[in-house]
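One protein chain is absent from this view; the other protein chains keep their places.
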Amino acid sequence: MALPSSAVAPDPTVGRPLAGIGTHPWVRFGVRRLGRLLVSLWVLVTASFLMIHLIPGDPVRAALGPTAPAALVAAKREALGLNDPLAVQYLHYLQDLFTGDLGTSLISQLPVSQVVAQRLPATLQLALLGFLVAVIVAVPLGVAMGVATRRGHGRRTELAFTTTSVVLGIIPDFLIGVLLVFVFGVSLGWLPVAGNDTPSAYVLPVLALAIGPAAILSRIIRVEMVSVLDADFVRTARAKRLPPRTVYVRHALPNALTASLTLGGLILGALVAGTVLVENVFAWPGLGSTIVQSILNKDYPVVQAIVLVYGVGVLLINTLVDVALAVLDPRSMIREG
Amino acid sequence: MGRWRSVLRTPIGLTASVLTVGVLLLAALAPVMWTDDANAVDTSNILAGPSAQHWAGTDNLGRDIFFRTLVATRLSVELALAATAIGVVVGLLLGTAPFLLGRRSGRLVTAGVNIAVAFPGLLLALFFAVVFGIGATGAVLAIGLAGAPGFGRLTQTLVAGIAARDFVSAARLAGVGRVRILFRHVLPNIAEPLVVNATIGAGSALLAFAGLSFLGLGVQQPAYDWGRLLFDGIQVIYVNPAAALAPGIAVLIAGLALNLFGESIAKGLGIGVAGGIPALTDVPDLTRGADRSTQSPEPAGNTDSHLVLDVRDLQVTFPGPSGPIRAVRGISFTVGKGEAVGIVGESGSGKSVTALAVSHLVGDTGRVDARRLDLLGTDLRDDETTATRHFLGTSLAMVFQDPMTSFNPTRRMGSQLAEVARHHQGLDRRSAMERAVGRLGAVRIPDPEQRAHQYPHEFSGGMRQRAMIGMGLMGSPSLIVADEPTTALDVTVQQQVLDLLRTIRTDDDVALVLISHDVTVVREVCDRVLVMYAGRIVEDLPAGDLATAARHPYTRALVAAVPDMETDLDQPLAVIPGRPVDAADVPAGCAFAARCPLASARCRAEDPPLETSAAGRRVACWHAGEPMDVRIESRRLAEVEAP
Partner (left out) sequence: MKPTTRVSTATVALCATTLLLAACGGGSSSNAAKGDDSNVVDGGTFTMALKSDPGNLDPQSSAQSALFTVTQLAYDPLLSVAADSGEIQSGLATTWKEHGKKITLTLADGITCSDGSDFTASDAAANIAYVADPKNKSPFLGTYLPVGAKATADNASRTLTITLASPAPFALNGLASLPMVCKKGMKDRKSLRSTTDGTGPYQLTESAPGDHFTYQIRDGYAWGPNGATTATPGMPDQVVVKVVENESTAANLLLSGGLNAAAVIGPDATRLEKAGLFAAKTTALIGEQWYNHAQGHATSDPALRMALTQALDLGQLEKVLTSGKGTPATTLAAIEPVACPGDSVSSALPTQDVSAAKAAAKKASPSTLTFIYDTSGGPAVAAAAELAVQQWKAAGIDVKAKGQDESAINQLLFGTGDWDIAWVPLNVNAPDQLVPFLSGAGLADGGTNFSAIDNKDYSTAVTKASAMPGTSGCSTWLGAESDLFKAADIVPFANSVVETFGNGAEFETPGQLVPTSIRMVAK
């Protein structure tokens, strides 16, 4: 018996993106991204565990020296659980991590988590400020440059900007730091060049950290802007006679940003790592100076913990970048995989 | 070789090359010449400032810092090169592994490399520094291995590119082993980009080494590289700043030189740089050099007030690499209220540029000149004001060719339509969205409320084109300019879009300018047709007369070239021999002469003017209407006689 056409139900998913929550693009994206984050975290944790075991020879011996009494070495090995089979050690390591136990410093006997907790705020402040400054400078600059040097315009501006940003991007952050110390600390004496006691002490370290990434980011954004400004949909926006500012900021910029975000994420990850160098230039009391000291002193548990902290920071940045990308450009959620 | 020389031609390339050679020379020669000077201890002159004998002052042992900096070049460069070598070799192994190992293990390696690449190099270097210990050897291994993932990724991409090529597949089919293919075919082809990237990598390794030594983790006493000198120098920066500045500047110069050298080569050889960070002056741009071209004036037409569009003597010129490009060379036409005018021609005829010009969308790069360019009484030659913007935004609708790329992929469809109303009609967000939904419905998009919240990629091509039309209808347009609106669509969808356009025309009396290379489309939709060739209008006739009463040889050839239901399937398809004229190089005389079967000497010498006949039709040809023998034409056309 033929059904009347009105009784035939229309396809429920056409034009109804929220139907079936399990297949919603955001959910699928979230699951995939979380999965990737967890896998990377696992690799990071395993790598930091292996770091000590990759050291040629006996790490305890290496830390204590060839003439240390054998009893001492044995005791230390026992204490660190190094006599257990590797898999058992690994499990203990993971267990300890979950409970927040990062071990004990071989040198100061303090719990590593305490050391990390003490030094983390200074590094976080530096990294966050550096990140903010870099982005706040790079995005408007990149957009402005992109508009100024769009097809057929501003040849000279382009050359000047590109040269400057290339040079600034190549100079390593610690060199910029040294130069800043020399100019503003030694010669002019305007700004403090060590420690983090006064607000003005933040200026130079943040600058040293942010200048390079800002230069590279603005370069990328400029190139992407120029390319996007040539796109069809920008022509459409112009055809709609929208004011230029709306065309640049509401149409061109989001698309330029999506293209810049991936690289931007890598650059910001490098900025976080840059705190190690900058902290050492400016005697900044953070994780960066601690890890260097610990490596020199062969204080492995501390090094392990700080490597973990930095690694987690980088992974988080990458994840945030992917989420931001998904928010800005929903197509990327589908493209993933 | 010539490509390499081109590198030296740019100022940056030249400077970088000179500096790099200088650094290498210094690395080789400085220790030979100045080791003694660098090692001379003088404890009576500790931490002295710069002076005539010691250009950069002295260190804690009274040794000359300037000479120490020079001598340190060798160690710094050697270590950097060693680290780069390690990075490249390991990277090569990682990158060729997927090719050699097959899918599953290859994927594991790829995944591993991808995870490693996400971590900044310094972090990896610190990790390996712990494993390998501090000191020069440990640091070399650390920096080398830290750079390996990057090279691995690059190699992977390059290998994948080559592996996909035909000759590799052929070799594989022929049973050649993977390793052999790798060495014989793949590696030689990726050598060049690898070397260039390695040069840039050497620059980065140099800087990384300076960083590690600066931290105290690299070169240890009594050896010294620039980083170690910096480490010493910064501790005494207040006493003798030159102690830090000298090695700092050295690092800077050498690092910059190597990096820029590599990037210049990359640019010169057209090689992509790993990491995707754009190389120098990436975006191509046009040189300036517009030329003012003059045109013989066309007779003045009437200034009828129900003309929607009145164009007189429109010329559009663009700057080109070898002189100005005259895309439109003086055309005049009008479009009346509710009238549909089609513009046909091959690519390069100037029809799209005309569409842009009458929509005021040519942009800063092109020059638009006209004796008259009026849209509904507004002179489009004036600079754009807010009033003009609002006017154009509501009275003129544009439909572009490629619906796939004509919408902003990052914004929802509804808001892109609503934007028009918010900016030009002062509507608030809700009312504008309501109107947008309404327009979407008007162009027959089903479920418009849902659709308005979707993104463009969720629409099909035809739907997007209709949405584009709907966007044009947000105002109350008097004119729709459609540039190849159906070219990118399926035939069935084409029909829907054309029907829509027709409906809008009849319902609201909206004029239409339809540009297409497809004569059949134009014939179906338009009242009148302008045929353009090489930036000029060569014929202006009613659409109905296209098949039967075309007079210009080009028009007739265009019509004949379209197969229809009665075309003889046994005969080859009719074509117009020859190629369209290059807009940068327009010949004297009639532009079509080279391909025209009716061309005579006069045609080649003199450009025929566009002459208006009594019925209002125009044609520009010395031999208009003469019988012609379109080569390989269908039988029907051979019997047609021009009126």
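In this document, chain identifiers A and B correspond to the written order of the chains, with residue numbering beginning at 1 in each.
Everything below uses one rule, namely that a residue touches a chain if its C-beta (ideal position, glycine included) is under 8 Å from a C-beta of that chain, and two chains touch if they have at least 3 such contacts.
In this text the structure is predicted, and so the values were computed from the model without any measurement.
Peer 1: Please provide the labels of all shown chains that the missing chain touches.
Peer 2: Visible chains that the missing one touches: A, B.
Peer 1: Consider the whole complex, including the chain that is not shown, and state which of B:Leu8, B:Ala160, B:Leu187 or B:Val239 touches that chain.
Peer 2: B:Val239
Peer 1: Could you tell which one of B:Leu19, B:Ile46 or B:Leu100 touches the chain left off the display?
Peer 2: Answering carefully, the residue with contact to the hidden chain is B:Ile46.
Peer 1: For the chain left out of this view, which of A:Gln125, A:Thr163 or A:Asn297 touches it?
Peer 2: A:Asn297
Peer 1: Hey, which of A:Val27, A:Leu72, A:Leu132 or A:Ala160 is the one touching the hidden chain?
Peer 2: Result: among the candidates, A:Leu72 touches the missing chain.
Peer 1: Residues of subunit A in contact with the chain that isn't shown?
Peer 2: Touching the missing chain: residues 64-69, 72, 75-76, 79, 104, 106-110, 118, 185, 192-195, 197-198, 283, 285, 293, 296-298.
Peer 1: Extract the touching residues of subunit B with respect to the undisplayed chain.
Peer 2: 41, 43-44, 46-47, 59-61, 221-222, 232, 235-239
Please note the rule applied: only the chains that are shown with their structure count from here on.
Peer 1: For a test of understanding, state which residues of subunit B touch subunit A in their complex under the given definition.
Peer 2: Counting only subunit B, the residues touching subunit A are 12, 112, 115, 118-123, 126-127, 129-134, 203, 207-208, 210-211, 214-217, 230, 234, 237-238, 241, 244-245, 248, 251-252, 255-256, 259-260, 263, 275-278, 280-283, 285-286, 288, 319, 359, 361, 364-365, 389-390, 392-393, 398, 400, 402, 405-411, 419-420, 423-424, 446-447, 450-451, 453-455, 457-458, 468, 471.
Peer 1: Which residues of subunit A touch subunit B once you look at their complex with the stated criterion?
Peer 2: Interface residues on the subunit A side: 14-17, 39-40, 43, 47-48, 51-52, 54-56, 149, 151-153, 155, 158-159, 162-163, 166-167, 169-172, 174-175, 178-179, 181-182, 185-187, 216, 219-220, 223, 226-227, 231-233, 235-243, 246, 250-251, 254-255, 258, 263, 266, 269-270, 272-274, 276-277, 280-281, 291-292, 295-296, 300, 303, 307, 310-311, 314-315, 318, 328-331, 334.
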